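What you see is the complex with one protein chain gone and the rest in place.
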């Protein structure tokens, strides 16, 4: 493929529009050439910074010879079908999480990619590119905290914006932890339990307990109405020590009796670096005809764990996660 | 009673000896007049800073007219009987945790105190006097974090010194959280579950999930071989915000590429302020013929929750805690 | 002298009253037996927690056989004369800083003590007992930061309460740094320069540059209308690293978009531990007939440096500090 990668973006909501801006301002290896969204005004606005064409349909965009690779930022329920279409067209694709709304659908994407024989799809688990998570994982991997025993994760939003119901906390929010925890622990989730102190109505916050194949356990708090801001924390605990994400604000002030640091209000600002690095790495790999980040299989695993979490929230029981054999492609 | 309070100390191990020193150097309202320990050399050494008498038996000490009040720092299995003897003698007593090695024994102490009709016994849950925990509770109580939903607690030791087996992590270490969490939440524990990533051998670390009557949930990690130092953390999470214990080291250094703060190595140093304030408050109350801190009932509740935790660690199930009706004395 | 030390307190303002409370609640080695203040109501209120006698004159208090040792917390202009009277009576004395309002007067106290042949007077530079400053000095002394080159100090109050004019910033506030910096550096001040960005009216903040005999330099900012709170910072910079006082608040909160820690509002709260340790150490030494803390000579040196600072603020020049030979008593 010729440098720079010609990227078509499907979905011009907040996430899609932000990806267009990030590629345009910060990813020389790619440029956005086409945008599709059923809402044409939105598509036009998102396309503007890139002077990209606004196309009339997703399949048109996928088929276009002005599109080398596809970025899927459309509504969740469209992900699997769009991903399959991209794989069918043999084009590299970055699919925002979740890969599909059911694990069964995600598995179909996996099978399609496996039958194609090469990796083309990356799932948008951008935390794997966040400088903090990267540092945290390196500290674990280098053995500095000894043998890993526990991971504690916290994931809070100021106010719920994206979760329509209880289960959305798991499938939309916790799904990030369901990917990043196995990645940190270099293992797979085998069981999950999700509980909440709120018994009636919208069950928020939720506490998950997670078991991994290598014996590591993890605790996760998701709280989408935490009031004070957007806050993502993670600590890995080993037999020699621990390592945690640190506060991110670049300045601190002392005003009116308080030494304070700003807590960011949303994930786009918080993970701006992660998105930028993710898109850059994806573009470079796509130019070489492949992808290297979180795979369709990872997307399927996270979805399978999320479904088990939903079942657990309903039943009150520990639910095992049995994703089947990892295909040799991954 | 005449100022200062004449205190007899039973048990001259590390904790007892430290209490003698703290009273002698920092608690004008009390002085240690008598010490008993079966190991007379140890008793003599502990008594020295206070120039206290070394007595030949615990009951002699309790009965002595040179002893207004008793501090029990003897081995755990002796606590209940000694506490009962002090109550029988009508003398105020500060009993190191645990109040008893079984909830049933603790309940007998409660019943004895209730039948006496006035509070004489305080359990040595010193965290309730720690400046950090006091500030944390005040922040919650003043409503600054909104309605409390969750408490996260961590309790780590560098290396196991005091727990003979798995269950000691709960009855010896986690028992502090089993007292402090209800105190922070102003409610009672109704159920507990304890699990560990370690399935065989010494089950350390352990993760507890705790349910309180008012709907608050808590997570607790106890890890007595955490390697790096002594570390106690706590975060209360509400609907408007959160409040956490902060790092305690009074200086930070930048040496050899690291900005570092010292982590304390043991709980005596970490909670030195808490012990001092606890002993001072106890002495003042005892001079007035009563006690005001954590009660025998609190000691019984913590023990009942710990027993439920032990049962849960064994069975793998959630175990309910049903302590019965709170006597009107408390 | 008999245990506990019988202390007479001269001056029942905020500082004197606080010392009575601290001794009464936290210093078993001493008890306050007598209080004098020209304002009898104030004396009575201050004496109450200790059930101390209220006496009619300072010299009566100093002479009283119910007073083993004297604590001077009266207005600054009375310090030197009262200190001389205590020395004349052969009684240990803790004199709040400053030792005198002029270096010449301070030197007279030194000479009186020297002619008596033994140390009886300690100046109330309580920072030398603050856990943070003690840790900081130990880190320097143990060589962990290599050879000391620089000290940076900051001293801020929310709003000016105690300085009547420009020079009070030096003689009342900065005088603490003028004592603690030589103590940290184990050397003596040889020159000082004081400047302010404010050229007219009340010259606040002020910046001092300080030279020490061993080649170390120090910078000091004093700002008594800093608005946000009481804040004392200090960093020692060596050839291998640096060490700084760390934030002191025991909890941190996350509320309304800010991760915050409380900044204390005044020095009494900030240095409560330091005052307690100071008074305890002074009482123990006084019981043995001497004192061990900051000496009359230290008080004279700080005063001489402060006078040089005042001269510098006026002249705009570096002013040398030439205190003369250190008597062998110190």
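The letters A, B and C name the chains in turn, as written, and every chain counts its residues from 1.
What we mean here is this: a contact is a pair of C-beta atoms (placed from the backbone, for glycine too) under 8 Å apart; a residue touches a chain by one contact, two chains touch by 3 or more.
Note that the coordinates shown come from a computational prediction; the quantities given were computed from them, not determined experimentally.
Enquirer: Which listed residue (A:107, A:136, A:216 or A:319) would be found touching the missing chain in the intact complex?
Expert: Reading the full complex, the residue touching the unseen chain is A:136.
Enquirer: Sort through B:255, B:268 or B:284 and give me the one touching the missing partner chain.
Expert: With B:255, B:268 or B:284 as choices, the missing chain is touched by B:255.
Enquirer: Just checking the interface: what residues of subunit C touch the absent partner chain?
Expert: Contacting residues on subunit C, toward the hidden partner: 146, 149-150, 152, 195-199, 205, 207, 209, 211, 215-217, 219, 221, 223, 225-228, 237-242.
Enquirer: Tell me which stretches of subunit A touch the chain missing from the display.
Expert: Interface residues of subunit A facing the absent chain: 4, 23-29, 31, 130-132, 135-136, 139, 144-145, 240-256, 261, 276, 280.
Enquirer: So that we can see where the missing chain sits, which residues of subunit B does it touch?
Expert: 158, 227-229, 231, 247, 249, 254-263, 265
Assume only the chains that are shown with their structure count from here on.
Enquirer: For subunit A and subunit B, what's the span in angstrom between their mean Cα positions?
Expert: 44
Enquirer: Using the touch rule from the top of the page, what residues of subunit B touch 2 or more other chains?
Expert: Correct list: 240-242.
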